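Dropping a structure here in structure tokens format, bear with me for questions.
Only a single protein chain was left out; the remaining protein chains are all shown in position.
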Amino acid sequence: MARIRLGMVGGGKDALIGEVHRLGARLDGQFDLVAGALSSTPEKSLESGLALGLDPGRCYGSFAEMARAEAARPDGIEAVVIVTPNHVHAAAASAFLAEGIHVICDKPLAATMEQAGMLADAVQDSAALFILTHNYTAYPMIREARAMIARGDLGPLRVVQAEYAQDWLTRDSTGKQADWRGDPARAGIGGAVGDIGTHAFNLAGFVTGLRAEALSADLQSFVPGRRVDDNGHVMLRYGGGVRGMLWFSQVAVGCGNGLRLRVFGAEAGIEWSQEEPELLWYTRFGEPRQRLTRAGPGTGPAGLSRTPSGHPEGYIEAFANLYTEAAAAIRAARAGNGRDIGLLPGLKEGLEGMQFIAACVESSAQDGRWLPLDPVTAP
Amino acid sequence: MARIRLGMVGGGKDALIGEVHRLGARLDGQFDLVAGALSSTPEKSLESGLALGLDPGRCYGSFAEMARAEAARPDGIEAVVIVTPNHVHAAAASAFLAEGIHVICDKPLAATMEQAGMLADAVQDSAALFILTHNYTAYPMIREARAMIARGDLGPLRVVQAEYAQDWLTRDSTGKQADWRGDPARAGIGGAVGDIGTHAFNLAGFVTGLRAEALSADLQSFVPGRRVDDNGHVMLRYGGGVRGMLWFSQVAVGCGNGLRLRVFGAEAGIEWSQEEPELLWYTRFGEPRQRLTRAGPGTGPAGLSRTPSGHPEGYIEAFANLYTEAAAAIRAARAGNGRDIGLLPGLKEGLEGMQFIAACVESSAQDGRWLPLDPVTAP
Amino acid sequence: MARIRLGMVGGGKDALIGEVHRLGARLDGQFDLVAGALSSTPEKSLESGLALGLDPGRCYGSFAEMARAEAARPDGIEAVVIVTPNHVHAAAASAFLAEGIHVICDKPLAATMEQAGMLADAVQDSAALFILTHNYTAYPMIREARAMIARGDLGPLRVVQAEYAQDWLTRDSTGKQADWRGDPARAGIGGAVGDIGTHAFNLAGFVTGLRAEALSADLQSFVPGRRVDDNGHVMLRYGGGVRGMLWFSQVAVGCGNGLRLRVFGAEAGIEWSQEEPELLWYTRFGEPRQRLTRAGPGTGPAGLSRTPSGHPEGYIEAFANLYTEAAAAIRAARAGNGRDIGLLPGLKEGLEGMQFIAACVESSAQDGRWLPLDPVTAP
Partner (left out) sequence: MARIRLGMVGGGKDALIGEVHRLGARLDGQFDLVAGALSSTPEKSLESGLALGLDPGRCYGSFAEMARAEAARPDGIEAVVIVTPNHVHAAAASAFLAEGIHVICDKPLAATMEQAGMLADAVQDSAALFILTHNYTAYPMIREARAMIARGDLGPLRVVQAEYAQDWLTRDSTGKQADWRGDPARAGIGGAVGDIGTHAFNLAGFVTGLRAEALSADLQSFVPGRRVDDNGHVMLRYGGGVRGMLWFSQVAVGCGNGLRLRVFGAEAGIEWSQEEPELLWYTRFGEPRQRLTRAGPGTGPAGLSRTPSGHPEGYIEAFANLYTEAAAAIRAARAGNGRDIGLLPGLKEGLEGMQFIAACVESSAQDGRWLPLDPVTAP
């Protein structure tokens, strides 16, 4: 099978997440990166592209130019990855969708609700796929947890505890990563809530299969001069009477990339931590705690493993799982099978994330008033 | 030094916490248990007392009889432990305080605010000491954490995460322990919030030295037919802009006695878990995480250790620490040094706990409205 | 039931393990310490005894005097604890055994084989009990592990991995504890091998029910000037073709009190660590690892628990378990039930420990030659 021709917007020198996407796309050999608008100026974009071995003629100065030019080539890209700051997501994705090029876009969906709406229209109007990289959903033990809950192993659910704690913004940081995340014009109205809160919120929904119906939030900005939140506490009401809490922080000293999820049902409970992603702790009421492992005894064939249990797979492999599923969806679309992206997150999850950010900010401004979260529809 | 003569109310056969109090009082050899009204009937009280080696003449049928009789003896008890269901605390404690007998009372302070007020008056009117057994405050690494925060090791505090998760009430339980805890007439208006939520709330205040000024709560009762809460989510606002979350649950399948506390400041963060009480994880911003241990390198002389680091001390030793400090306070009082109980929790902490329960129940009833917590004064 | 009258030899000021014995004896209320020869001079002995509240008339200047005087009293001690340096064990124990007083003796049995033989004769000639405080055998999860193996849960055993690693003698230490342990005249020919190697060796035998039939050892003394070993590696051959390794060290920087045991059979494996004594990791072949806890699901009624699962019990409680079983054995002996000490270690285990020390030193001197360990017989 020929590899899928891939382009990238953003992800040039000094970028962080672009390289992770490239590693994820490369690991399973399903994609070839052949074009890019990697930086915000043509010069830097060319420099970054050459460092990655791109043809100089396919190192573009802007995403708009790139979308037009690649669409016109017989060997143009089939899919593009958008890894820019949030405020560029919608415009860039829309440009490629308009050309029928599949889009793999970083989260959150956009910096503003208006941008998100524009992007939703663009998805609606295109036959191409739109995939949102809520990458944590592609950890094998997260898939295992989802399957366990779906088949009823936990009994009726009751309580969800989610958190995502980091400490890298403990002080008044500067630098490429910190700068745009702290700028509402580029990041949107949410700081930590958009950057990592959405991940925890999405993961809780993915694993439980539940929709959050209302929330009450209390956001803070602890570092003087910071214009967006850097810590937030949220109470959640899910369908079926399930209750949840969610904490996100980028000022929690000692926490690296502490995404954690605990779910409790009437029959059993589970616990997972991103920093030990190969483990899922599972306890049935009245029985000893069990340590489930990827590809280990008691875990079903998740189809997302490359090595036997005990040979740690991690963050890059989870990204690669997402890319490999994206490749399968792209190949299926090419074969006329429509826009099914299976378990991959897409527009709907993106809109739900935007709604979560907006509701957290609004509830916090209204002294924690419970705000409803209406069902989102997406093509 | 002669041992202090101790009596006990409650704690007869089938009781749980009474035996723990006896172990704690016995370990360091500071007390002799010599009298009791251990059960609710004279027959069972006698039977329980004989099993403990008490003089049959000092096995009383009621706390009232015991208070009178012991006060009249030249060798009467100097202190009494109250380990009954909540609704008996206030009346029993008051009876002994009225006789000038020191009281060590289990938490929460009472089943109702009215009872709590009556008890506050009784403490006010007595020269005797009143000590409340928030036993978790007496773990050496909790004391270490408190000292670290007090001397500024964490910098200005920002975020407090507290939780106390158990699973023993996952189903509709019966039995002595479950029955009274589920009965508002005996437990009070709070279920899990009173039984364990107050512990987490108290511990967070003890370690941080902060007072909670307001809270927003969402309580649930998941098991059909249960009349009190079995799970609750609380957002907290402390003095100085510090924010907190608190979760308590008795339906969190897989959790044994999961009291956990995390505190983050501008310079450092700490993490402690009751099931591994000898450890305190400590991270200064930008430095590797450190594993501090009781009596180990980097931990000050807390004065509450019996063995070198690596020889696990636990729950009973923490109870014993509390009793040994109580013995010192009683001896000091006897010597005319007044009512200072040092770091031991007392009436003030008890009233704060009652206020916490009431505010959680009320806020939850008002859809999570933020309620203020007024400063408590106590003799 | 009246408490058992207990005396103590050794354990005065600055001693370490004597206080642990007193805590263990006190916790369950089965013993009263009423006499002692606590230090090596009459003055210090008196001072130490008064600090413990002993009657000055029962603070003796020597164990010999104490044995005679207590035996002559109608209210004399019924049992004595020997917590001196090793070279005093045999003489002291023998003096009390000769008077019919039960002996609870610290390990190893003696400093020399000759002393051990003398002590064995003294036990033989007495009707009194002799109990050796291999205290780690009294941890509830160690008892659980022993029961699991005994009933065949692990299938035929294959491999035993035992270790005991500390770091407190990493440097050329001085002080009461280090001094006598480093002096062959007081400690015997073994340093770490006697002090902690014997514990690991004993524990492996206790849990597996196997007898070591031969060993090959390589001992080292890393700190210049040290006269006994401070680290040692041992290969073991048990009955039934089972093989083992044992490591002990007092120079393993970062290890506190690291006694660990792993046992593997054809059907399952277990793992236990003294620093987390409430846990036993249990894996059946082809099934997820299970986390068994004291008094938790899946663990039988060991009879050695005081609190529910999740309320940590530790080192002192294990000592107390041993004392409480000793109290039962003493009461049974008093009632004419002979010298059965149940699961408690006694003379046989002491002689096996002496044999282990001697064989390790001898094998190491002979460049690791395998030496047989003959079966030990004891009254």
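Letters A, B and C name the chains as they come in the text, with residue numbers starting at 1 for each one.
We take it that contacts are C-beta pairs under 8 Å (C-beta built on N, C-alpha and C of every residue); 3 or more make two chains touch, one makes a residue touch a chain.
Predicted model, so just to flag it, every value in this text is computed and none were measured.
The undisplayed chain touches these shown chains across the complete complex, A, B, C.
Remark: the omitted chain is touched by one listed residue; of A:137, A:170, A:250 or A:293 this is A:293.
Set against the missing chain, the residues C:159, C:332 or C:378 yield one that touches it, C:159. When the omitted chain is restored, the residue from A:256, A:303, A:338 or A:379 that touches it is A:256.
Of the candidate positions C:40, C:62, C:170 or C:273, contact with the unshown chain belongs to C:170.
One chain is missing from the display, and on chain A it is touched by residues 1, 16, 19-20, 22-23, 26-29, 53, 166, 168, 256-258, 274-277, 293, 296, 306-317. Mapped onto chain C, the footprint of the missing chain covers residues 154, 158-159, 161, 167, 170-171, 216, 218, 220, 222, 231, 233, 235, 237, 241, 243-245, 247, 249, 251-255, 262, 264-271, 281-285, 289, 367-368, 370.
Touch with the hidden chain on the side of chain B covers residues 282, 286-293, 296-298.
Throughout what follows, only the chains that are shown with their structure count from here on.
Interchain contacts join each chain to each other chain, per the touch definition above.
Ranked by C-beta contact pairs, the top interface belongs to chains A-B. Inter-chain centre distance (chain A to chain B, centres taken as mean C-alpha positions): 43 Å. Chain C has its Cα centroid 36 Å from the Cα centroid of chain B. For the pair chain A and chain C, the distance between C-alpha centroids works out to 56 Å. In chain A, the positions touching at least two other chains are 282, 289.
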